[in-house]
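Note that this complex is displayed minus one protein chain, with the remaining chains in position.
We just call them A, B and C in the order they show up, numbering each chain from 1.
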Amino acid sequence: MTPSDVELVGRYTDIFQIGARNCQNYQLLEEVGRSGKPVMLKRGMAVQYEEWLLLAEYILAQGNPDVMLCERGIRSFETYTRNVFDLTAVPVVKHLSHLPVIADPSHGTGHWHLIPAMSRAAVAAGADGLMIEVHHDPSHAMSDGAQSLKPERFRALLPELQVIAGAIGRTLAPVREPIAAD
Amino acid sequence: MTPSDVELVGRYTDIFQIGARNCQNYQLLEEVGRSGKPVMLKRGMAVQYEEWLLLAEYILAQGNPDVMLCERGIRSFETYTRNVFDLTAVPVVKHLSHLPVIADPSHGTGHWHLIPAMSRAAVAAGADGLMIEVHHDPSHAMSDGAQSLKPERFRALLPELQVIAGAIGRTLAPVREPIAAD
Amino acid sequence: MTPSDVELVGRYTDIFQIGARNCQNYQLLEEVGRSGKPVMLKRGMAVQYEEWLLLAEYILAQGNPDVMLCERGIRSFETYTRNVFDLTAVPVVKHLSHLPVIADPSHGTGHWHLIPAMSRAAVAAGADGLMIEVHHDPSHAMSDGAQSLKPERFRALLPELQVIAGAIGRTLAPVREPIAAD
Partner (left out) sequence: MTPSDVELVGRYTDIFQIGARNCQNYQLLEEVGRSGKPVMLKRGMAVQYEEWLLLAEYILAQGNPDVMLCERGIRSFETYTRNVFDLTAVPVVKHLSHLPVIADPSHGTGHWHLIPAMSRAAVAAGADGLMIEVHHDPSHAMSDGAQSLKPERFRALLPELQVIAGAIGRTLAPVREPIAAD
C-alpha cells in the first residue's frame, strides 16, 4: 500500500487489518502506525510468537498504542484443516505483552463446522475477541464460504460463548448484527 | 515391547499409554489391542488426524473397543513452546469417529504457566479428559518438571474446569488426588 | 518386533533397515544393535539431527559399530512432494559424527521424475550411498510405484552419478543389477 492507499482506506475503516501475508511488510506496518487508527495484526503462517510481538513494535513505535494481535493459524503438515489454529498463542502473548489477542477460527480451521468448538476454546483460553466469518449463503460466497457460519448458527453460538466468558469472569460485548446485503 | 512386557505391565496398569514416539509401532499396537485393557494412544509429532485414526484401528481390529486418543502437541517451527498444542484435533476426531479424545496440555505446551488456560480451552473444545502432570516439587522432578503443576495449583484449576464443563452441558468426574510420595 | 522376529529376519537379510515410523522404537533399536548385522536407521518425519544421532547411540551402545543413517525426507507444509528431502542432513551428520549417510530420493520426493536430479545432488553433497526404488512395471507395483525408476532409467543415471562422484574425489561402487522377477 502506498501512503495514499492507507489514507484512502482510513477514511472509511474503523480498524486496519494487516493480513498474514503482509505482516512482515515493514513499510506498511509503519504507515498504519502513523494513521492514528487501531490496527489488527494477523500472525504470519510461519511467524514465531516473539517475532510477532516485534512486528507489532513497528506499529507501536509510530506512537500508535491501539494494536491487536490476531491468531489465524500457522502452516504445518496437517492437511485436513486449512491451518493449524494455535490457541496457545493466546496465553503466551498475554504472558509476554499487554496487547489484546483476537482469535480467528474461520481461517484457523477452514471449516464452518469446527468454528463453534474452537470459538468456545478461544474464549476459554482468554482471547479478547473473535473474528468469525458469517455469510447468508456460504455456498455462493465469493470467497471463504467453507469457513463461514450462516447468521442463524452464528446467533446460536453467542449464548454459549457468553456462558464460557462468564465462567472465566469476563463478559461478551453486544454483537453488531451481520450487515444485510440488499 | 515384547509380548511378555505387555503382559508384565498389564498386571499392574489400568490403562496402557502408547507414547508419541511409538504410535506407529504396529506390533505394539496389536499387542495392547489383544491385552483386553483400555489403551490411550498419543498422537505422534508428525501424524495427521486421519493417520491417527488408522493407527487406532490396529488396536480396535484386535477386538479391543476401549481406545482413547490423546492430543499432546505436534512439531512445528515455534520454539517458545515444547510443541504446538493442536486443540482442533478435539472437534475433528469427534467429527470423524466415536472415540474419546484426551488433551495433554503439559506436553502440548511444555510450560506449567500455560496449563490452566489450555486446560480450560481443551474442556471448552469438547475434550473428554485431560492429562496434566502434577509434582509436589517440580524443580527437582526427575523429568518434565517444567510442565508440572504443583498440587495446590492443580486443585485450584478444578473448579474453573467444572464451570467450563457445565457451560457446555458436561460434568467433571471427581479427581483422584495425586499420589503422595512418602 | 519380538526378539525372535529380529532373529528370523536376521537369517535372511544382510542389513536391517529401521523405517522412519519405528526409528524411536528403542527396544527394537537395542535388539538390532545386538544382532551383529549392519543397521540402516532412517530419519523419522519429525526427528531433529541431534535426536537422530542419539537414536543411533541405542544401536552403537550394544557394541554394534555398523550403523548407517538414511535421510528420507521430513514432513512440512509442502504437498507437491511426498516429503521435504533435507539434503543438508548429509553435511551436518558428517560434521557431527563419523557415521555414513545414505540418501533416499524415492521417499524424499515421492516422484520418479525428481529422482535423477536429487540423486545427483545427494552425491554432490557427500552422501555415502543412495537408496533408489526400481521397478520393471511401476504402474503395477504393489507399493511406491510412483517413486520407482524403471531399470533403464536407473542404468542411465549411473554414469551421471559416477561423474559427480569423481568431481568430488570419490568413486561409485559397482551396482548390483535389480533382481529379475521370474
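Worth a mention:
The definition used in the following text is that a residue touches a chain if its C-beta (ideal position, glycine included) is under 8 Å from a C-beta of that chain, and two chains touch if they have at least 3 such contacts.
All values derive from a computational prediction rather than experimental measurement.
Of C:Val67, C:Leu87, C:Ile132 or C:Leu149, it is C:Leu87 that touches the chain left out of the display. Taking the complete complex into account, C:Ala121 is the one of C:Ala121, C:Ala146 or C:Leu172 that touches the chain left out.
Touch with the chain that is not drawn comes from one residue among C:Leu8, C:Ala61 or C:Ile168, which is C:Ile168. Here the missing chain is touched by one residue of B:Ser76, B:Thr109 or B:Gln147, and it is B:Ser76. Mapped onto chain B, contacts with the missing chain fall at residues 45, 75-77, 79.
The chain not shown here touches chain C at positions 46, 48-50, 74, 76-81, 84-88, 90-92, 95, 108-109, 113-114, 117-118, 120-126, 160, 163-164, 166-168. In the full complex, the hidden chain is touched by chain A at residues 1-3, 5, 21-22, 24-25, 27-28, 44-46, 74-75.
Convention: only the chains that are shown with their structure count from here on.
Chain centres here are Cα averages; for chain B and chain C they lie 33 Å apart.
Each chain gets a centre from the mean of its Cα atoms; for chain A and chain B, those two points are 29 Å apart.
Along chain B, residues 46, 74 each make contact with two or more other chains.
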